[in-house]
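Note that this complex is displayed minus one protein chain, with the remaining chains in position.
Labels A, B and C are assigned to the chains in the order they are written; within every chain, residues are numbered from 1.
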Amino acid sequence: MIKLGMIGAGRIGRLHGDNIARFIKGAKLEAISDPYLTDDAKQWAADLGVTKVYKEADEIFNDPEIDAVLICSSTDTHSKYLMEAAKAKKHIFCEKPIDLDIARIKEAIKAADDADVKLMVGFVRRFDRDHKGVAQVVKSGQLGKPHLIKITSRDPEPPPLEYVKVSGGIFTDMMIHDFDMARFLAGSEVTEVTAIGQICITPGIAQYDDVDTAIVSLKFENGAIGVIDNSRAARYGYDQRVEVHCDKGAVLDENNLENHIKISTKDGVEIAKPTWFFLQRYNDAFVAEVQDFVDALVNDTQMPVGGIDGLMSVYIAQAAKISLDEKRTVLISELTE
Amino acid sequence: MIKLGMIGAGRIGRLHGDNIARFIKGAKLEAISDPYLTDDAKQWAADLGVTKVYKEADEIFNDPEIDAVLICSSTDTHSKYLMEAAKAKKHIFCEKPIDLDIARIKEAIKAADDADVKLMVGFVRRFDRDHKGVAQVVKSGQLGKPHLIKITSRDPEPPPLEYVKVSGGIFTDMMIHDFDMARFLAGSEVTEVTAIGQICITPGIAQYDDVDTAIVSLKFENGAIGVIDNSRAARYGYDQRVEVHCDKGAVLDENNLENHIKISTKDGVEIAKPTWFFLQRYNDAFVAEVQDFVDALVNDTQMPVGGIDGLMSVYIAQAAKISLDEKRTVLISELTE
Amino acid sequence: MIKLGMIGAGRIGRLHGDNIARFIKGAKLEAISDPYLTDDAKQWAADLGVTKVYKEADEIFNDPEIDAVLICSSTDTHSKYLMEAAKAKKHIFCEKPIDLDIARIKEAIKAADDADVKLMVGFVRRFDRDHKGVAQVVKSGQLGKPHLIKITSRDPEPPPLEYVKVSGGIFTDMMIHDFDMARFLAGSEVTEVTAIGQICITPGIAQYDDVDTAIVSLKFENGAIGVIDNSRAARYGYDQRVEVHCDKGAVLDENNLENHIKISTKDGVEIAKPTWFFLQRYNDAFVAEVQDFVDALVNDTQMPVGGIDGLMSVYIAQAAKISLDEKRTVLISELTE
Partner (left out) sequence: MIKLGMIGAGRIGRLHGDNIARFIKGAKLEAISDPYLTDDAKQWAADLGVTKVYKEADEIFNDPEIDAVLICSSTDTHSKYLMEAAKAKKHIFCEKPIDLDIARIKEAIKAADDADVKLMVGFVRRFDRDHKGVAQVVKSGQLGKPHLIKITSRDPEPPPLEYVKVSGGIFTDMMIHDFDMARFLAGSEVTEVTAIGQICITPGIAQYDDVDTAIVSLKFENGAIGVIDNSRAARYGYDQRVEVHCDKGAVLDENNLENHIKISTKDGVEIAKPTWFFLQRYNDAFVAEVQDFVDALVNDTQMPVGGIDGLMSVYIAQAAKISLDEKRTVLISELTE
């Protein structure tokens, strides 16, 4: 039985905590830490039967009973906690992104490597039944070599301006999931990035040098090309679809819908909308993700998403921003070399 | 916090038990009883933190801490436990059917009424998101009066002959769910039943005077008509669809699929099959069902499915068998009067 | 080049005439006759380049240049013209039904047989791409033996009362198409018929001893069972779907839609309605039907739909009416023996 400590008991932390209590086999949540330990958080921990409840993450790092930690704190603390956890010889599940700074990401990955602890980055979409199924079809080779990857990813409603201000921009905050998905589906590294973008939804974000609608084209090492479109406001729900066109055909997935009901009248035919947002769409994927993390610990196998995945997606995001600004294709090698 | 006792810790009991532990708000599982209390069942109870583990249901009935019971034992014991629970003043959730004998069903319902305890019968499909949604559209009146109800219900694979032998026949064992669904969708009582059937799948069931493929037509008090088709072997999964055609149009639901992936090649386009069987399809409905039971206790409101529903569905099943045998329409009033 | 004469230049006749001019290979329309030869009909014939335009069908029968006739006149004249055409040694395409009277149908079929002319009855739905495709999958045997045939057939709007009055009733007028489809899909003759019906849409039809909503269950010689539902008013278009469940799985078709457009907003997702009525849905089938007739003449092969098909569908319709009235299953053998 793997004993887990959780750093950060906010929305995503509690989501994982509830999932661990309900569904995860082979692990239990033993401790939580949160600097703003609210009464609400304490109650939540008590309800789950977690008795080790701390303000300081250190207490978790110093607890010899804890095998692994889940870093669910705010983004700007991820790399710091990651390095401290590594030093404490705890295996690590870290919510994405590790950091927005390439040097910090590299340092964090190195810390985990040096400490010989396992590190998984939380790109939850890889664990979605449909996206994973598409990736498996591609990987199986049944359709031959991939030629073209297409990813549609739209949030239902735009975030508040305050969020955009500190988000790091659409590529790092939102499309980073799609960059990881693109690498996952292509089974290959991105080599070139070409971006265009526009402010269509929230005029106010101009002041933060950001866009809310964007298209990014990619080239991959294996010869495939790809394209991602992002919008901050689909309005009709969470539009999450992927397509891979290969030598012998194509595999794609369609949106998960709120229900399977169809109403037909002389005025038209109505069907359900896509599920509203990531908590609905990736509900089961959050469980599968942590189960895979635990299984990799139990079986001492490779993590399904590693530090390199956290690093590469940030490189691509940075290249996209440069491309957007300079109106040219940016080679990933410009950043890595 | 409602304290629940569970009578019978077999497959369906454990399903409810796990759901209560994971999802149900406002209630906890306090005790279980099972005459064949296996080590496996004991371990399961221990894992859930249930400490009151008995062989005899009496111990639950006699426990003043228990507010309500879930009768999940074998079908032939339902009415007995129901009456004992009523006598002990416990509210009752009873898996369907209450009994196969009309007199016993009436007696059981009367026992609950006399004891002034609430009684819910476990017709789980009413709590399925899609079927429930269809029923809500009908009930809303937005499409006008219902004209025609259609229900398709096919199991993926035929049951073993030993099961068929004691099942009570396709109408009582399998189509009973659809009879309840028909009443639920029509919002009206069935008045006439006309059945045809055939042995298409399992020749051996002829010895048990049963069929494996059947079509039953219905008339309802409100003027609607309906039809149900059942097959013991769809082969491609669990085919569960309903349609209601009304004055101004129709509402229907389509099968839940295993995923939303589409593979296109020159040889054709492949999509996913329906989910395999009731544990997959009605997974969430099992949770919603018990939550509604608990909510009705907490709020002291009417049970969403009552004893009358358990009774009427058996009447219809019996009428269907007579119709099949006598090749004529059978009035429900022939049985009730 | 087969030379065709057309008896009756009303809606359906002109439809066939236009199709022959535009699409049919190996035949041309040489003559038309219509007792009410309107200026409009004359103009239509002139536009098509048909120079032999008569009031009397006799002139067509007596024309040695005519190889075959299409009987598109009013229903009550079908059998009369059919027998006259047979006598004149013309091959015959006859719109359905041949007659509403069994004896007349038999006489007409015998006339064609005796004259050794080919006879095809216009059950156009057999030539619909989708229904035909379903029948071919069943016939191929890839799914094993058929168990259950389901046919949904609903008109968009109810006909006027005057139409109902002379229509012969829902089974003979409307469901007759579905009876033929059922035989076509099952690849077997119907042996038993069980009907229920209701007046849901047009109260006034009660005076004509008719219903507007009906469900008919069928048994077939090959052991399959089936069910057809009809409604005179779907409201959302022409609902035309068939399903065949077999040993190894099922094959079905979905409605043809007006377009493939999907509009998604926060208020819901809208898709297109089914095509409006038979002129839209069976547009291409009308062409394929006549082409198959012509091909069978050119190649001297068997007609795809014969007199027996015209006869059996009327038997089933009559059995359905008796079943509806007597609330019992009716054997086809009760009528044929």
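Of note:
As a convention for this text, a contact is a pair of C-beta atoms (placed from the backbone, for glycine too) under 8 Å apart; a residue touches a chain by one contact, two chains touch by 3 or more.
Keep in mind that this is a model prediction, so the values were computed, not measured.
When the missing chain is restored to the complex, the residue among C:250, C:288 or C:324 that touches it is C:250. Only one of C:265, C:280, C:301 or C:333 touches the chain withheld from this view, namely C:265. Shown as candidates are A:5, A:168 or A:249; the residue that touches the absent chain is A:249. Residues 234-237, 264-266, 268-274 are the ones on subunit B that touch the missing chain. Mapped onto subunit C, the footprint of the missing chain covers residues 21-23, 129-130, 133-134, 137, 143, 248-256, 259-266.
Touching residues on subunit A toward the chain that is not drawn are 145, 147-148, 150, 152, 154, 192, 194, 196-198, 200-201, 213-215, 217, 219, 223-227, 229, 231, 234-236, 239, 245, 247-250, 327-329.
In this text, only the chains that are shown with their structure count from here on.
Our note on geometry: subunit A versus subunit B, Cα centroid distance of 40 Å, whole angstroms. For the pair subunit A and subunit C, the distance between C-alpha centroids works out to 58 Å.
Multi-chain contact residues, meaning those touching two or more other chains, occur in subunit C at positions 234-236.
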